[in-house]
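Removed from the display is one protein chain of the complex; every other protein chain stays in position.
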Amino acid sequence: MNFASDNTAGVHPAILQAVADAASGRAMPYGNDPWTGRVAERLAAIFETEVAVFPVATGTACNALALSALTPPWGAVLCHAAAHVEVDECGAPEFFTGGAKLVPLPGADGKIAPAVLQAALGRAGFGVVHSVQPAALTLTQATECGTVYRPNEIRALADLAHDRGLAVHMDGARFANAVVTTGAAPADLTWRAGVDVLSLGATKNGAMAAEAVVFFDRERADRFQFRRKRSGHLFSKMRFLSAQLDAYLADGLWLANAGQANAMASRLAEGLSGLPGVALQHPVEANALFARLPGQAIDTMGEAGFRFYRWPDEESDVIRLVTAFDTTAEDVDLFLATLRSILTAG
Amino acid sequence: MNFASDNTAGVHPAILQAVADAASGRAMPYGNDPWTGRVAERLAAIFETEVAVFPVATGTACNALALSALTPPWGAVLCHAAAHVEVDECGAPEFFTGGAKLVPLPGADGKIAPAVLQAALGRAGFGVVHSVQPAALTLTQATECGTVYRPNEIRALADLAHDRGLAVHMDGARFANAVVTTGAAPADLTWRAGVDVLSLGATKNGAMAAEAVVFFDRERADRFQFRRKRSGHLFSKMRFLSAQLDAYLADGLWLANAGQANAMASRLAEGLSGLPGVALQHPVEANALFARLPGQAIDTMGEAGFRFYRWPDEESDVIRLVTAFDTTAEDVDLFLATLRSILTAG
Amino acid sequence: MNFASDNTAGVHPAILQAVADAASGRAMPYGNDPWTGRVAERLAAIFETEVAVFPVATGTACNALALSALTPPWGAVLCHAAAHVEVDECGAPEFFTGGAKLVPLPGADGKIAPAVLQAALGRAGFGVVHSVQPAALTLTQATECGTVYRPNEIRALADLAHDRGLAVHMDGARFANAVVTTGAAPADLTWRAGVDVLSLGATKNGAMAAEAVVFFDRERADRFQFRRKRSGHLFSKMRFLSAQLDAYLADGLWLANAGQANAMASRLAEGLSGLPGVALQHPVEANALFARLPGQAIDTMGEAGFRFYRWPDEESDVIRLVTAFDTTAEDVDLFLATLRSILTAG
Partner (left out) sequence: MNFASDNTAGVHPAILQAVADAASGRAMPYGNDPWTGRVAERLAAIFETEVAVFPVATGTACNALALSALTPPWGAVLCHAAAHVEVDECGAPEFFTGGAKLVPLPGADGKIAPAVLQAALGRAGFGVVHSVQPAALTLTQATECGTVYRPNEIRALADLAHDRGLAVHMDGARFANAVVTTGAAPADLTWRAGVDVLSLGATKNGAMAAEAVVFFDRERADRFQFRRKRSGHLFSKMRFLSAQLDAYLADGLWLANAGQANAMASRLAEGLSGLPGVALQHPVEANALFARLPGQAIDTMGEAGFRFYRWPDEESDVIRLVTAFDTTAEDVDLFLATLRSILTAG
């Protein structure tokens, strides 16, 4: 039973079928194929606006490429201190941007508060030659803590950023989960709230390896194709990236998958909150939760075959549990029952 | 009928099946899965030596990452003037190496001659602070002209390179085709001839998107995982890259596919050489051929629905024809018959 | 009366004379001149060990080049949160290192405490592919707060760093001031305490524009000449950099200059500590001090023609006062008398 990460899940059958359907016959390379065109159409419909779309295969590439279009090498990218770009990409944003600086901001539950952003902008040294120049704000949606920004929260942060000339990026590796949680229109969570570029994830939510850089401000996409090529992220047989995204976005699969993952996280949260000695660390709003447990119980659960990470490191008594599109109620209930018996036995 | 590129082909059924078989169930991410381990074992057997293997998804990433492990930013990479790294990767090697310089060398039929390499090394300014420092030689196998280096040719070049402290890289996007042509052991075409790192291609030869950086000199691989991650080329669901390579290398599929492509290129060459006004430009030793045709005939073939590129650009009366694992004798014969009727009618 | 920075000072006459003496006649370029050789000899004597020396013209170049020799692009450089490399070089370290990450550490009075370093190393993710890899520790001596590390403090930090494989760099833009304050042998403040590379400043202490990257671990200097050239910091007429350093290091001028600056800072501190409403912010151990003043008094002093900065920005009621080799007791006394009259009048 694997709660270690949503990236340990396999592929949704509909996405696999789409890849298989694309596999025979010839197609022009590098995106000049029908699948890639269809992805752009689907996204335009979903986001209620024309977009420029660039499929890539990994979330790190998606984020780092997007940021590289938003900041000069002497720029600064403001992010939450726990953001994936800051702590989990081995410096990819620095590599792709030519050495821009990530400025980590604190914030409860993985979210940046407007006052914190405002203070950071206030001390940033705009126009001072000795200071890196703030160029972009990046928000993670859903956050690394399993929480979700509401449209008005995004708008407040984006307004502050735009007022000082910063672009706004959203790391949407788990964007679908946030859409399900808020019930908001995708447009209301992005461009209508001020997001200029979205990293739209699919890999963690049922695809093999497929993400998309989505530009709402299409002028910023002008030379983006060269960045993607130059970093080795332009696929010759692009149809196999696009076929994944095409199936992911068709018939609401992306939301159905996220809905299942979210529901299973809620079921876990509900069960955990009734257990003695267990303390949830953040509101559970997407498909990840963090719970403090007796250290002994953590060990015993691991020995029982459940997979998860202590967080943020092996010394911690907090565990992270992540659900995915293929997590079942039986999985959750078995986890809860096992833990209950351990805790009550202990 | 598409002879434009081997990257317009689809996926071999056995590779597709391997992906499908890998799609269900959970697996640990980032290469900690059984498929990835199996790829390393297969390559060790094929190359008769232990290797360090890093699957990636594109040829550009494979080459640029490999070169970045071989040269400092102030280094020079010697390559053929027609090499993919020099003309078709939008500066990816420069990006990944932090600005190293590619030094293009001339050479008939896409191959570097030892005397040309020797002269380049002679004027290179080793140790001179104003000069970029030669750090690597890269050879393309099969070449961009559809020719193939023999083991002794590689050895001669590698010896010259090693004598001056350069590492030797092989761009093997079409390595399988060269193995088939030469009948040589893969080891004899690589490490036994002095190749330190190989970019092993599968995408053009039946995979969806799968290549592998193969280090024969495993010490050079020491920190390579950080390079791959930092450039966004570490896949979370790595099993889907590795499953492709696993099937590709199993049961000789890689050589069977290349054999079919090579045979179809030979069949094309044989047919073309009997046509009036047609002149082959290079020996046909792999799966690509270049032929000079009357310009009018080129246009008419295009109108008849055959896909190919004029080479090197739209002004040229030379066309490039590329075959793939799925090119059939019927495809070839139809092409030849149509061209014959055009040429004789004209 | 300028207390804004030691970089507003002119040039010491002996250094100017050395430049003039070097100005006539021919000399071989790029450091193949007698002056440059002499600088290396002087430094070897001063530091009681053979060193590899690379003169450059700015402190930013000196630090960024030195760090680029100590970290790979995927590395992390641990520094104090107020360090010049972190806040005042517009991302130069990121540029020169190819995108390494600076990790700012907190610490009172501009100094890093061993426990803070140890904790940072503990959570650093050594060997984890998603994490930048700690590669260097950089210490500022004297610090940005005008304090000074003692040899045993440096040793404690360097030991922690070396234990985890990090190199140790010292930003010695004001190294002479620290030597004077501690009375320690230069060797005891550097290599004997574990410093691998020193950025030795002269510009702020009487030169026109001259610094030196000093490698105690000379193996690290192996390819450094290429880094310097490639960044445009190799001077053709190097003698004019070296003549400055030669005069700076001859006859103890560097320590005499720093001694004067330190003495004037102490005189300022002593005077200020007797004034009502004035609070020094840090121990005054070098040539800079920070004092909280009534905001109105700050404005009035500015109107009276005294130059200094509010710190860290224009909103602050703390001012920074920096003395230099040419600051006189009269300058200090006039400042103090003026401020006293303002404060007592107000």
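Letters A, B and C mark the chains in the order given here, with residues in each chain numbered from 1 onward.
Heads up, the rule we're going with is that a contact is a pair of C-beta atoms (placed from the backbone, for glycine too) under 8 Å apart; a residue touches a chain by one contact, two chains touch by 3 or more.
Predicted model only: the values in this text are computed from it and were never measured.
Residue in contact with the omitted chain (choice from C:Leu43, C:Val56, C:Ile112 or C:Ala297): C:Val56.
If you put the hidden chain back, the residue from C:Arg192, C:His233 or C:His282 that touches it is C:His233. Of the options A:Gly10, A:Gly59, A:Pro73 or A:Gly91, the residue whose C-beta touches the omitted chain is A:Pro73. Residues touching the missing chain, restricted to chain B, are 73-74, 87-91, 94-95, 97-102, 123, 129-132, 312-313 (touch as defined at the top). Residues touching the missing chain, restricted to chain A, are 30, 72-74, 98, 129-130, 133, 223, 225-227, 229-230, 234 (touch as defined at the top).
Mapped onto chain C, contacts with the missing chain fall at residues 2, 4-5, 7-11, 13, 16, 19-20, 22-29, 56-62, 64-65, 89-92, 95-96, 203-204, 208-209, 226, 229-237, 240-241.
Throughout what follows, only the chains that are shown with their structure count from here on.
Looking at chain B and chain C, the chains in contact with each of them are A. Farthest chain from chain C, judged by C-alpha centroids: B. Annotation: 51 Å between the Cα-based centres of chain B and chain C. Per-chain CA centroids place chain A at a distance of 34 Å from chain B. Rounded to whole angstrom, the centroid-to-centroid distance between chain A and chain C, based on C-alpha atoms, equals 42 Å. Contacts with at least two other chains are made by residues 73-74, 98, 129-130 of chain C.
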